[in-house]
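This is the structure I have questions about; it appears just below.
What you see is the complex with one protein chain gone and the rest in place.
Right after this comes subunit A.
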């Protein structure tokens, strides 16, 4: 779809088309965020033997998040007097923009993909790092010790866990011989990388939960220690932007996990009559469910445990995975 548009001659109509496609994707993501929050609250509720939201919008609380968002948008927008005004205003934008930018490289189905970049995987990791700057800027500009502590924790955590995250996917890159996400999906036509790289999947899942700042790695916004972390001083739609960035990353990270380890839109053998979009949706939803499940199950780590776990357990395991993968590839090549 996009490929045809990219190859057509430039015109105002084509530019408008690109804009419309972008807006449509934004709407899809916003819809996901709305119902991901509801799903999270519902699943958490069931796991803790509660009902979860069940008042607004029927028995299942289908309009609960919509009402919450409406409330957020109507809230008074406060900026603390001693805050650094320009930075305070721009920080949520810096945090959110990369979250939407990374979606561009994710091939959702065979036909719905936006940019087919040669270094797609690296692009995702590089761009998502910019969000940390937004979080740090927000925490610093708030001029609040809890916000600063939260943002420092967030930056330390993101740097520490980005390394095992990158190292764990090197095995896949070695097996595929490409950083292009479309090539990675094509490589998994018969066997998904989940079965070829189980150790990498394990490391990737842990590191991605840490990158998303979700429980058990939610130290940056540990409610019981830091009030709310880096966004203490934010309210209204600025706060909503930080929250939105977090859930858009959930969308992007779950998509990336699906693409890298579960074969993206590729069907399970003998079931190819079911369209790719359905397969992607099923795999994607199960990844999101696992993320919520992890949140309901594990207690929060301590800051020192977090660091030593990242550097002393995950990183050596990721290196071991690369080592084993290269040995296996060489053995296969020599026979």
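Criterion: a residue touches a chain if its C-beta (ideal position, glycine included) is under 8 Å from a C-beta of that chain, and two chains touch if they have at least 3 such contacts; residues count from 1.
Please note the rule applied: contacts and distances are computed from a predicted model.
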The chain not rendered here carries, per UniProt and among "NADH-quinone oxidoreductase subunit J", "Glycolate oxidase iron-sulfur subunit", "Simple sugar transport system permease protein" or "Glycine--tRNA ligase alpha subunit", the name "NADH-quinone oxidoreductase subunit J"
Of A:30, A:62, A:89 or A:126, which sits in contact with the chain we cannot see?
A:126
Which candidate, A:148, A:181 or A:243, sits in contact with the chain we can't see?
A:148
Please pick, from A:179, A:259 or A:314, the residue that touches the omitted chain in the full complex.
A:179
Specify the residue from the set A:31, A:58 or A:118 that touches the hidden chain.
A:118
From the list A:23, A:56, A:159 or A:191, pick the residue that touches the absent chain.
A:159
Hey, which subunit A residues sit against the chain that's not shown?
10, 84, 86-87, 90, 117-119, 122-123, 125-127, 129-130, 132-133, 136-137, 140, 148, 152, 155-156, 158-159, 162, 179
